[in-house]
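Note that this is a trimmed complex: some chains were dropped, and none of the rest were shifted.
Chain nomenclature is as follows: A and B, assigned in order of appearance, with residue numbering initiated at 1 for each chain independently.
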Amino acid sequence: MKRLTLAQQGRLHYALSPLNEPKLIVKPGETVIVETEDAFSGQIKSEKDRRNMKAIPFSNPQTGPIRVEGAEKGDTLIVDIKDIRPLTGQGATRISSWWWYLGPDGSATLSQFLNLEIPHGTRICPIKDNKVYFDDGIVLPYEPMIGTIGTAPEIEAISSYLPGPHGGNMDLPDVCVGNKLYLPVHVTGALLYLGDVHATQGDGEVCGTAIEMPAETTLTVDLVKGKAINWPRIESPDYLMAVATSGSGRPLEEAVRIAFMKLILWLEKEYGFDRWDAYQLCTQVAKVRLGNLWTVAAKFPRKYL
Amino acid sequence: MKRLTLAQQGRLHYALSPLNEPKLIVKPGETVIVETEDAFSGQIKSEKDRRNMKAIPFSNPQTGPIRVEGAEKGDTLIVDIKDIRPLTGQGATRISSWWWYLGPDGSATLSQFLNLEIPHGTRICPIKDNKVYFDDGIVLPYEPMIGTIGTAPEIEAISSYLPGPHGGNMDLPDVCVGNKLYLPVHVTGALLYLGDVHATQGDGEVCGTAIEMPAETTLTVDLVKGKAINWPRIESPDYLMAVATSGSGRPLEEAVRIAFMKLILWLEKEYGFDRWDAYQLCTQVAKVRLGNLWTVAAKFPRKYL
């Protein structure tokens, strides 16, 4: 099985760009193992460590891009997540300014304006036997997920902090083992990036960091040729999910509406529902998942298909 | 057991006001059965029925208020939901303009501006044997919940369309049988209103109406004397939940933040957590529920208490 190690990767990426050289080339249907650094750029290994922003001024480093042979603009990339394992037997978490996530410089401005002093709360959490040791008393289930994963946009290079139609920093717990993620292909080869794996995460990722861990993820990559989607989808054994994100001119309320419109149009086009029936049925049976505070998934239970 | 029937109630209320006469007086600890009309003001009984806004210009009628003896401003009211049954063996749903819910007149303005013609989709759903018959092929579980329930504000009379610190139109599926709802007491007697019961509902209630039904709800009402909360809480066997709602100057993002701040301060005050530890733990284990598009609950799993 092909493997893209951190050593092979070398320099990690902090923006999902169409211009970076592929670090691995795979065929549709192929399964690969991809190593990723943690969201702290690998700088928090013990509780006394602090981020050194001079040495590495960015967080959320991405492995890749992985080039998928035969992928062309207008196709859809399938990422079937087979396995996620910690690389070092531990994860780390801390309170970032992201609770008040206001984008580049916004949170810093708020902290400066209000002279906020919030504890960083750096915490190392051992991971073993499918458990995450949050502290002496609290043990969490190991429910690993990929926080950031996406394809290269056509002409933009999007910061790995941000989510969007290309995927990116969605922090959705549903991007987990056993589920398939569908991403739009904007450029030849698709150019898949991933990183920011979490040992576990709650909805909203409200303090800004989950249990962040360097990880190895086993993925089977495949293509749907000639079928375009404009925003990510996820399929689990139980749900179809349409993802949308907030952004410029698109507050969280709009992200929820877009996710539902996407979901309903999907049910109409691929499952034969009448649009307005699907709308009414979603009203009764759909679930909503908040990833981070700016990503939502609208979820339709498969049992009603 | 005391019962407040629709016949005893007579005129229903469309605003939660401190000024309405109590229709029932109960003691703390007492269990009562309360009948409520459906959100369509009882006008949709068959698929050819339409709302007659001249006859009844409002929706979401409320039964009550129920006066709780001994309740004073600064107490907390507990509503323990024991049972919810349909009154007529059926529910109804339709597409309202609430998908684009923009508040009084906002949705109508949008429809007018864009010349929207959206099917109303009126649909009658028989309810029996713990099942809701959405259409010939699709059968939903009967998972009843109270869409609108709240206490009288101190000096306002709040439309039954709106949620807020007093509760109101939260449309949270967690306000269901087996759970306890905690509401702030702002006036002597608490003055509890409820209505808008749903046979089942998805997160977001996105077409604007769930399976709306006239219902009889069995509640045990109790008080926490001398302890004030400022926004509703819910306790289920598995979760502690803090509720917040969007409103003037408070978009959905802020409602999520407020719900989490409430949840964390609650964990700090009543369960001995350090605030910042609780913040970090919520980040890993909390769930978020979207009621309607303007109400959220931040949920903490009891197993970590």
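The rule is simple: contacts are C-beta pairs under 8 Å (C-beta built on N, C-alpha and C of every residue); 3 or more make two chains touch, one makes a residue touch a chain.
Values in this document were obtained by computation on a predicted structure and should not be read as measured data.
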item	value
Subunit count for the whole complex, all chains sharing one sequence, 2 displayed	4
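The working rule: only the chains that are shown with their structure count from here on.
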item	value
Whole-Å gap between the CA centroids of subunit A and subunit B	33
Subunit B-touching residues of subunit A, taken from the complex the two chains share	93-95, 99-100, 118-119, 121, 123, 132, 134-135, 138, 140, 200-211, 246, 251-253, 256-257, 260, 276-277, 279-290, 293-294, 298, 304
